[in-house]
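With one protein chain held back, the other chains of the complex are shown just where they sit.
After this line comes chain A, so read on.
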């Protein structure tokens, strides 16, 4: 089966767009994961600090 130049060009463009979309998606998932982990770490730090203050007060 031989594709026409128009079909080849359209397929190449679609593939490039798909690759771009996949890269954006990977970056977004990575960023979200890092932000979530950072949030959890900050929460733990806050909880530990609150615990120390409570311990010192008692």
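One rule holds in what follows: a residue touches a chain if its C-beta (ideal position, glycine included) is under 8 Å from a C-beta of that chain, and two chains touch if they have at least 3 such contacts; residues count from 1.
Keep this in mind: contacts and distances are computed from a predicted model.
One chain of this complex is left out of the view, and of "Ferritin-like domain-containing protein", "Protoheme IX farnesyltransferase", "ABC transporter permease" or "Heavy metal translocating P-type ATPase", the protein name its UniProt record gives is "Protoheme IX farnesyltransferase".
The residue from A:10, A:23 or A:50 that touches the chain not shown here is A:10. Listed for chain A, the residues touching the missing chain in the whole complex are 1-4, 6-7, 10-11, 13-14, 16-17, 25, 28-29, 31-33, 35-36.
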